[in-house]
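First comes the structure, then the notes that go with it.
Left out: one protein chain. Kept in place: all the others.
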Amino acid sequence: MRALRSMGPIFLVLAVLLVLIAAANPFFLEPAGFLAFVKRAAPLVILAAGQYFVIVSGEFDLSVGSLVTVQVVVAARLIDGEESATWWVLALLIVIGLLVGLVNGVITTGLRVPSFITTLGMMLVLSGAVFLWTGGAPRGALSETFRMFGRKDLGAVPWSVLILLVMGGAAIMLMRSDFGKRLMATGDNERAAGLSGVRVNRTRILAFVISGLAAAVAGILLGGFAGVSAQVGQGLEFQAITAVVLGGVALGGGRGSVVAAMAGALTLEALFTLLNLYGISGALEYAVQGVIIIAAVAAGAVRLPFKRVARA
Amino acid sequence: MNRSIAALVAGASALLLAAGCASDKPTATATAPGASASAPAVAASSGTGEQSKFFVQADFDAELAMRTQDAEGPADKPWEQAIAPEMIDTAKYKKDGPYHLCFSNAAVNNPWRQVGWKTMQAEVALHKEITKFTALDAEGKDDKQISDIAELVGQDCDALIVSPNTTATLTPAVTAACPKIPVIVFDRGVETDCPVTFINPIGGYAFGADGAEFLVEKVPAGGKILALRILPGVDVLETRWSAAKVSFDKSQLNVVGVEFTDGDAAKTKSIVSDYIQRHGKIDGVWMDAGATAVAAIEAFEDAGQPVPAIVGEDQQDFLQKWKDGGLTAVAPTYPTYQWRTPVIAALKILKGEEVPKRWKLPQPKITSESLDTYLQPNMPPLHYALCGCEDLPDFPAKWGGK
């Protein structure tokens, strides 16, 4: 119990939810059942990890949802069912993700536009531009190889779980590196970090680039899992931010761990699964979600000194 | 620290409380598997929940009867056909060309509306007497569409075509427009008969029944049916489900779940996977719209199970999957060719020709016999086969085909 406490409340909540799921659905305890759950959660967990870097640096990224849609729609049109096109399109998607993150970062730091506005604008531009390009609805088709990452298994383990492990591991290592310390310092107190020699702008830009990369990978996994859809990314930005905050990461920056942020995403996914299992009508599901988010953040905030955020 | 844990526990118990409350209410969502299995005799009525408050018996009977009626009009142009038309005189609207047509569109925010909108633009281009065509897109906002209609009425339009965003809320705006200009409404209706004509296919009851009757025929008695709906409360979708419910209730099938997918492919696939896991086997899938049918099929493929009897729609990706996998499937349709009809109707009205007051278009379903007619591998995956656009200029490129 003490060990759980020291890890932070989110893990306790996650554990409770997982036990409740297992009680209602014993298949969940088998490796295949549990892996299926992780596979389903993987895109959101990866998005949350990316969003964590932005939030801990004191910013928001609202553009990730439409970036996911862009990834899937662009992939479908460019691949157009051709297996041979898969690999260069995958590379291109990663580049698009990095580039969108770079633009978000440069506008936010260089032009001093609050990231809420930068990424809100980016969200409008991305979703408008991609459908302008395809004439309103997705066209083309994804290849089998492309879909493998979100859909198929390598041996007994789904590809997306492996990709999640790699991305999650990389995120943890990044936060332990010098970059992670600089990022934390930037989010905690920009001026102090700057005075102690941190290149604040460059650090923030890198955080946006990481978020863009995470959105690209999440888009590849979601497109693989369920195929072409015009609304694949809808609302994901709010889910990702919610997940990070559930993990006890403070909006405004400087506080919280990336592991907890990813646990927050798992918790959110477990909550959806549980509500589904207990047959709560679709509508009330939202109300329950709202109560839990506020309760969890309030619980986390009581311990911390109140820190006002809206930092531009 | 203790306080924070207490708050979290409070949150979790609020969740459980909510779970407890909701399960008392007879909702449309999943019933416990044990409950329905233990009472197979009453399985007919269990599992489908209460009948929708949108259900109107007379409309239901009328629509189901229309399915077997022959439509009047040219056989190769279903968009000019009408079922049991009651023609009305339009001489008072007669005027000389050229014409300026105006169109208030609810939105172009989904593939169905995209295909329809392109088809309508192409239809307009066919008629030289239409020299100007003004279209405003309300972007799915009722309030904007109300302003759009007022703005169009103020312009020198000769006729106004309206595709309402919602039925009840657009009624005042359409009522205000009627005295000033001939109004043609299509797709969703309005709660007034002041428009000159209201055009749409047979409707949601026929759509829902087509799919459900197919499952009743193909799935053996006692078979487990999963019903997937997009979202509750939309009249055109409620009628589809309520008709399916009538069929299922009369049958020996066991509806193990009615779930909402939000039209999201990933969510659909997750829900279907969960049901396969929980029930071991699902014998039939009913859907109120086909946009996520392929995701449902993939859930069976990924679980290593044969795809059961399934209801989709006329989208190319579903038809392709159907053909490739040799599925047991049916595709009721809500044809996009209905976007051609309002333009034709407007011209008839302005030329003083008779039009049906209620212009009911035929609403075919695609079966395994007619599948090859509708499958067009050169078209994009989300293209709707019943666009009636094959003879229009710039087909297939304008619709994204090759």
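Chains: A and B, in written order; residue numbering restarts at 1 for each.
As a working rule, a residue touches a chain if its C-beta (ideal position, glycine included) is under 8 Å from a C-beta of that chain, and two chains touch if they have at least 3 such contacts.
The rule we apply is simple: contacts and distances are computed from a predicted model.
Per the UniProt record, the absent chain's protein name among "5'-Nucleotidase C-terminal domain-containing protein", "Molybdopterin converting factor, small subunit", "Amino acid/amide ABC transporter membrane protein 1, HAAT family" or "Ribose transport system permease protein" is "Ribose transport system permease protein". Although one chain is not drawn, the whole complex shows that of A:Asp61, A:Glu269 or A:Glu285 it is A:Glu285 that touches it. Note that of A:Ala76, A:Val245 or A:Leu277, the residue touching the chain absent from this view is A:Val245. Remark: the residues of subunit A touching the chain excluded from display are 60, 107, 111-114, 116-118, 120-125, 127-129, 131-132, 136, 238, 241-242, 245, 250-252, 281-291, 293-294, 297-298, 301-302, 304, 306, 308-312. If you put the missing chain back, the residues of subunit B touching it would be 53-54, 107-109, 134-137, 139-144, 146-148, 150-151, 153-155, 165-169, 171-172, 176, 232-235, 238.
FYI, only the chains that are shown with their structure count from here on.
Within the complex, the subunit A residues that touch subunit B are 5, 9, 12-13, 16-17, 20, 25, 27, 33, 36, 40, 76, 134-141, 151, 222, 225-232, 234, 271, 274-284, 287-288, 291-292, 295-296, 298-300, 302-303.
Looking at the complex, you find that subunit B touches subunit A at residues 1, 3-5, 7-8, 10-12, 14-16, 18-19, 22-23, 25, 27-31, 108, 110-111, 114-115, 117, 231-232, 260, 263-266, 268-271, 273-274, 277-278, 291-292, 294-295, 298, 302, 317, 380-382, 400.
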